[in-house]
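Only a single protein chain was left out; the remaining protein chains are all shown in position.
Now for subunit A:
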Amino acid sequence: MECVVQGIIETQHVEALEILLQGLCGVRRERLRVHEICLKSGPNLGVVASEVRLICNLEQTEPTWTVRHIGGAMRGAGAEQISVLVRTMVESKASKNVLRLFYALGYKLDHELLRVGFAFHFQRGTQITVTVSSVNKMLQLHATDEAVPVTPGIQLVEVTAPATSENYTEVVAAVSSFCEYLAPLLHLSKPGISTGVVPTAAAAAASLMSDGGGEELSS
């Protein structure tokens, strides 16, 4: 399982967000460049239609592949009330022929994306990952070198944390409280519920840039 929230930010404020995150997390950012291939089952395959994502990390000298399956979101009154999406997610690293294998199994390419940006991995009540990336589409099949932004001038921010059915309430609390620190710059919500850019972003960004760094928080 994982807990996840998303938001968007204008590219002009990304530098300020990075300064804030650097201050909050106390770790160095990592560069992010991933090629994400979304596959769907062929028309007659499977009890129900299924979807699987193959993620190729292009930051490594030798690209590494991961298979990711995102399952249904947690439902019910309790899930409605929390501001974080809790969903099943299973990942497995795989050898580089994984795309060929899934094609052979009868899966078809649905779409592919290139995410370029940076990520912070840190411990704050729980293991949290924040990624800030521009989402790009490929004009030609797998042509990651010629990718163009899907939404120019806007970047996607995603906060995720691994969870289990035993500890997800604590993880949700940790993610929610972390998100509050980012509130002046962006609003984070469940994926699919877009809340747009935050009106205070420009002022908050200006203030962060003049401070020259985020505040160090004691937790």
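Here is the rule we use: contacts are C-beta pairs under 8 Å (C-beta built on N, C-alpha and C of every residue); 3 or more make two chains touch, one makes a residue touch a chain; residues count from 1.
In the analysis below, contacts and distances are computed from a predicted model.
For the omitted chain of this complex, the UniProt record lists the protein as "Mediator of RNA polymerase II transcription subunit 20", which is one of "Mediator of RNA polymerase II transcription subunit 20", "DNA-directed RNA polymerases I and III subunit RPAC2", "Translation initiation factor eIF2B subunit beta" or "Trafficking protein particle complex subunit".
Listed residues A:50, A:123 or A:151: the one in touch with the omitted chain is A:50.
Considering A:61, A:95, A:140 or A:164, the position touching the chain not shown turns out to be A:95 (whole complex). In the full complex, subunit A touches the omitted chain through residues 41-48, 50, 52, 67, 69, 71, 88, 90-95, 97-98, 100-101, 104-107.
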